[in-house]
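The structure's right below; bear with me while I get my questions together.
Shown here: the complex without one of its protein chains, the others still in place.
In order of appearance the chains are A and B, and numbering begins at 1 in each one.
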Amino acid sequence: MMCALQDALIKDKDNLDLRCVVLTAQGKIWSAGHNLKELHNDPKIQACVFQKLTDVINDIQRLPVPVLGKVNGYAAAAGCQLVVSCDMVVCTKNSKFSTPGAGVGVFCSTPGVAVARIMSRPKSAYMLMTGLPVTGEEAYISGMVTKAVVPEELDKEIEEITNAIKAKSRAVISLGKEFYYKQLAMSQAEAFSAAQEKMCENFQLGDTKEGISSFFEKRPPNWKHQ
Amino acid sequence: MMCALQDALIKDKDNLDLRCVVLTAQGKIWSAGHNLKELHNDPKIQACVFQKLTDVINDIQRLPVPVLGKVNGYAAAAGCQLVVSCDMVVCTKNSKFSTPGAGVGVFCSTPGVAVARIMSRPKSAYMLMTGLPVTGEEAYISGMVTKAVVPEELDKEIEEITNAIKAKSRAVISLGKEFYYKQLAMSQAEAFSAAQEKMCENFQLGDTKEGISSFFEKRPPNWKHQ
Partner (left out) sequence: MMCALQDALIKDKDNLDLRCVVLTAQGKIWSAGHNLKELHNDPKIQACVFQKLTDVINDIQRLPVPVLGKVNGYAAAAGCQLVVSCDMVVCTKNSKFSTPGAGVGVFCSTPGVAVARIMSRPKSAYMLMTGLPVTGEEAYISGMVTKAVVPEELDKEIEEITNAIKAKSRAVISLGKEFYYKQLAMSQAEAFSAAQEKMCENFQLGDTKEGISSFFEKRPPNWKHQ
């Protein structure tokens, strides 16, 4: 499953027509996480499975286009880790998120790395130490997701986001996304300094010259996406 | 008071029957913080008092079981620092939190270290620079507490959390809590790498084998808690 997901994520990454990826699911379970049957015996398989998910998450964050999680259901354990590792997440208010591994003896340490970096400590510690779920609404308030909407508005919200991305230059989004993750790991002072340089580099792109011209000429831009 | 609290926190730390600690208070003041009468004269006493609170907070975060703050009232200055240093916090909506030290000439610099790490900068700077209180509801929205409930539901909410913890293996929670704090201080890349190793280590616990077996056999686990 993770291999299939990884292949699907990266196979079109250099295709200029790929502008955004939406990760979603069919049915009530967005993802229940790893398969315990696969994991419980062999340490080599365990190490391999955990490394694979880290690789998938790195692929999401390194993809030159935004990856959007669309959740209408339950995301648990590594499934919760996967969804919060998308660049953005829109869920329904009745969606649920949990990291319940400790209940079967496996503390959700890897999902914990992800949730502890987007929610406050009292919220992420609660999820990890109690295993109790949080609703889409709570996930929104705690910063875990971008938006939480009623089910009838989920498609519309996703469309608004993908339309906004499609209206932009892929080259600009790609440059911006790459730098976004890079600066997150820097101190504020380093990040401002690096961002100033990145802005100047951004201005050298052909699509940037086109974007600014179109703005002054009050016409839609004609992007080359590279 | 801090010595008594510290003794109470650590005296049963190796007792397998200790599964969770709930820090609470009687009356309307959860904690008003340090005693200014004790502090205002002697630099040696000041240094000793501040070190003691740091020690208590380190003990909370190093305790092998979760520590839960239960707040129905006012937590101010070092009292606010203490409560937000619990692993989780549940408060009533009419509870209040403040860091008002600057009002008597003592900026809440140590409480500030704690609040600035769980709330956004515009929220924590407000608390520290104005000394004005935030309500339980605001504390919830800003990530300062896990949940804010009406007073009649406080006991029930705490019980739900402690029951969830008691249903798990102490050994698993202990391993998970220790790693949780360790990974918070790492970069995301380091943390994922360390978490993968920790997950593999977790699978070696006797209680983990029992937890997974019980899951496959659809029966309650029989934890040894070690």
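As a convention for this text, contacts are C-beta pairs under 8 Å (C-beta built on N, C-alpha and C of every residue); 3 or more make two chains touch, one makes a residue touch a chain.
This structure is a prediction, so every number in the text was calculated from the model and none was measured.
Enquirer: For the chain that's not shown, point to the residue among B:73, B:112 or B:136 touching it.
Expert: B:112
Enquirer: Taking the full complex into account, what residues of chain B touch the chain not shown?
Expert: Answer for chain B: residues 36-37, 39-40, 43, 46-47, 50-51, 54, 57, 102-110, 112-113, 116-117, 119-123, 125-126, 128-132, 141-143, 184-185 touch the chain left out.
Enquirer: Suppose we count only contacts with the excluded chain; which residues of chain A make the list?
Expert: Against the left-out chain, chain A lists 66, 84, 86-89, 117-119, 140-147, 160-161, 164-165, 167-169, 172-173, 175-177, 179-180, 183-184, 187-189, 191-193, 195-196, 198-200, 202-203, 205, 207-212, 214-216, 221.
FYI, only the chains that are shown with their structure count from here on.
Enquirer: Cα centroid separation between chain A and chain B, in whole Å?
Expert: Centre-to-centre distance between chain A and chain B: 29 Å.
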